[in-house]
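Subset of chains shown; positions unchanged.
Note that the chains are named A and B in the order they appear, and that numbering of residues resets to 1 at the start of each chain.
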Amino acid sequence: MNVELEILVERAGLYDVTEQVTEIVSGSGVDEGLVTVFIQHTSASLVIQENADPSVLADLQAWMDRSVPQDSQLYAHRAEGPDDMPAHIRAAITASHVTIPVIGGRMALGTWQGIFLWEHRLGPKERRVIVSVH
Amino acid sequence: MNVELEILVERAGLYDVTEQVTEIVSGSGVDEGLVTVFIQHTSASLVIQENADPSVLADLQAWMDRSVPQDSQLYAHRAEGPDDMPAHIRAAITASHVTIPVIGGRMALGTWQGIFLWEHRLGPKERRVIVSVH
């Protein structure tokens, strides 16, 4: 079963989508299998990260800002704006998809794990994500 | 269904393999499922990236060259050549496999998404990739 989600984001940062994915897994009727979450973009990505302390998300973003700088002099690809090329690099070193086991009809996430869409562009965007349960 | 691909690369950089994977998915007869592309090497990797502007690929490579330098003084593992250890690190922070939903017999890639083999060694190589459609 495949379900398409539209995720609206306002700015760069990590957005928790665990609840939406949990609902799709519940509704799928799959008792044992895998769920794959796939993002149809190359300037936003997906990660599984800690869902407890919001400062973790801020520190992840700050590390990314230091390691893949918003400095257009570094990049040849500037036609889509100065934040586009760093967004592509940030997506390349994180992930386009995450796969999680489904056991007893539920995702087998660890206690502190959440699924996050990591937006790498600076402004608002509408992002498409496909959730596949098999 | 599993199909093995041999990809010949001439030097470090990103090589678009989307067309080969698309053909395998078409030929598999799978209407709804997932395709997994897996690389059998640890000094080359796979990423989903923008397929429109070639300068994106050059900028990705330039960031990698800055962030994981070709400086053999940094590495203890030098027996296989000075470009081998940086290649392993570059593979570790990108991906050994990508998984993409198959919907209506076709990969559900976004408009600007392509599947790329990212070669991290400097010289020519023959790389083996397995495409699994289920």
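Simple rule for what comes next: a residue touches a chain if its C-beta (ideal position, glycine included) is under 8 Å from a C-beta of that chain, and two chains touch if they have at least 3 such contacts.
As the structure is a computational prediction, the values presented were derived from the model and not from experiment.
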item: Oligomeric copy total, full assembly; chains in place: 2; value: 3
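The rule is short, and it goes like this: only the chains that are shown with their structure count from here on.
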item: Residues of subunit A that touch subunit B when the two form their complex; value: 2, 36, 38-43, 67-68, 74-77, 79, 85, 88-89, 91-93, 95-97, 99, 128, 130, 132, 134
item: Subunit A-touching residues of subunit B, taken from the complex the two chains share; value: 32-34, 47-50, 53, 55-56, 58-60, 62-63, 67, 93-95, 98-101, 103, 108-113, 134
